[in-house]
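Note that one protein chain of the assembly has been removed; the remaining protein chains are unaltered in position.
We just call them A and B in the order they show up, numbering each chain from 1.
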Amino acid sequence: MPLVRIDINAGRSVAELEAVSDRIHGAIVDEYGIPSRDLFHILTEHPAGQLRAQDAGLGFERSNDVVMIQIFTQAGRSQEAKNALFARIASGLSEVGVAGEDVFIGYLENSPGDWSFGFGRAQYVTGELGVPVF
Amino acid sequence: MPLVRIDINAGRSVAELEAVSDRIHGAIVDEYGIPSRDLFHILTEHPAGQLRAQDAGLGFERSNDVVMIQIFTQAGRSQEAKNALFARIASGLSEVGVAGEDVFIGYLENSPGDWSFGFGRAQYVTGELGVPVF
Partner (left out) sequence: MPLVRIDINAGRSVAELEAVSDRIHGAIVDEYGIPSRDLFHILTEHPAGQLRAQDAGLGFERSNDVVMIQIFTQAGRSQEAKNALFARIASGLSEVGVAGEDVFIGYLENSPGDWSFGFGRAQYVTGELGVPVF
């Protein structure tokens, strides 16, 4: 179920966009053990100046390659699991040219019954999909 | 209060976009009993390749007509109410040509005090709006 919003500056090629999306998805599959077809990404390209991401005082600068990631998914995973996911996303993105400085992630939680994958049914409630346990 | 984000592939006419938005709003009005002017939608069209929505393993394929819906609203409604809303959204969208396969919904909850409809006031807290009870 994770729904992932990815906001980036315009200028990447279609192949580059897909690589970014693929690496984020691969990280979630690897760390959270979700099915490979549990893929729900919304990418949005922005003209210059519409993404603003500073460093929260950590002492680094971002580039125009910044990738702003917002993950919406089921509550209940441990902080350790989240930490591992964040690290895997950054390492995956580094393999497609995104520096660590340029990976921003925010995470929001909801419940299995808050998802409908099609046909107006809440498939984790109907039993069509098994609820992830962790 | 529901704030609804609707992400779709570019290519629909303005009238088609409005029909999609209207059907989603009508479903919320019908199922949740919100006022008809409690309408807050953010539609975003995307170039090809920027919306990725598979089937979570359920065994179906989506088309380019996929409608990705994210609903932000007050916590506390029952799963039965959510189920009815999801079903009504899908049936409403089917009447404007969106197949059940193409309706993806994610739902996020907050509190009445988390909304300001104008003038910097939290109208459910000030009493200008009655807090929905259910």
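In the analysis below, contacts are C-beta pairs under 8 Å (C-beta built on N, C-alpha and C of every residue); 3 or more make two chains touch, one makes a residue touch a chain.
Everything numeric in this text was worked out from a predicted model, so none of it was measured.
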Option from A:D30, A:E109 or A:E128 whose C-beta touches the chain left out: A:E109
Selected residue (touches chain absent from view) among B:P35, B:G76 or B:G97: B:P35
Hidden partner chain, touching residue among B:L58, B:V96 or B:V125: B:V125
Selected residue (touches chain absent from view) among A:V4, A:L17, A:I34 or A:A90: A:A90
On chain A, residues whose C-beta touches the chain left out of the figure: 7, 44, 46-47, 49-58, 60, 62, 68, 70, 79, 82-83, 86-91, 100-109
On chain B, residues whose C-beta touches the chain left out of the figure: 1, 3, 14, 17-18, 21, 35, 37-45, 72, 108, 110, 113-123, 125, 128-129
